[in-house]
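A protein chain is absent from this complex, but the other protein chains hold their places.
Take a look at chain A:
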Amino acid sequence: MNLHAIKAIYIFELARTWRTLFQSIAGPVISTSLYFIVFGAAIGGRFASVEGVSYGAFLVPGLVMMSVLTESVSNASFGIYMPRYSGTIYELLSAPVSAFETVIGYVGAAATKSVILGTLILLTARLFVDFSIAHPFWMIAFLMLTSVTFSLLGFILGIWADGWEKLQIVPMLIVTPLAFLGGSFYSISMLPPFWQKITLFNPVVYLVSGFRWSFYGAADVPVALSLAITGLLLMICLAVVWWIFRTGYKLKN
């Protein structure tokens, strides 16, 4: 196990975050604040409480999840796409570093950033609304699991993309819509029965529902199912990454 390499990649990737601290952190924090002002304060005031909590508090887990999803994907995809684009990937490919170590370094750094981001959004949200966390252990577990899973997805995207356009189109056309329609802003019980069924095909529903359960103890779907779906997504992403390195897909001629 080349621990020095994992450490080098991890530190190098996190350094990128520090360098671009303002964009990396300020952007999502500001947009979260805007969501709270618009949905929480302006519109939410007209809503009755959802599943026993105020709409503002109901929003918190969904907003955290949404930012963590999109930022994990974009951050991890950028992290591995950049060296491919600039050509510096030659060094990684010629180094005594295994696929596993590479993934731990890159995905670990991206996931770390997402967890920090999620925590910051929670702290920001606390300024706007009062909320409690019923199951802190599961809250952290869901946050970390989601960060890792979607950072893996981003890593796959960064290897698959062969242009900046492709790099942006997946978050824009797939991840953001799934996050929006995944119950970040509403409980799926608020949907007509037909759409409730359709929505169950959206994996984000399970992530948001499970995460929200860790706050308020109420969920759209059983929490065990949330955990299982999240675990399944993680396994799928791991399998794809494993396949990429085994075949050298888009990495080696």
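The working rule: contacts are C-beta pairs under 8 Å (C-beta built on N, C-alpha and C of every residue); 3 or more make two chains touch, one makes a residue touch a chain; residues count from 1.
Following the convention adopted for this analysis, contacts and distances are computed from a predicted model.
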Undepicted complex member, UniProt protein name, chosen from "histidine kinase", "Ion-translocating oxidoreductase complex subunit C", "Nitrite reductase (NADH) large subunit" or "ABC transporter ATP-binding protein": "ABC transporter ATP-binding protein"
Contacting the left-out chain in the complete assembly, out of A:Val29, A:Ala95, A:Ile133 or A:Leu238: A:Ala95
Missing-chain contacts mapped onto chain A: 2, 4-5, 7-9, 11-12, 15-16, 19, 83, 86-88, 90-98, 248, 252-253
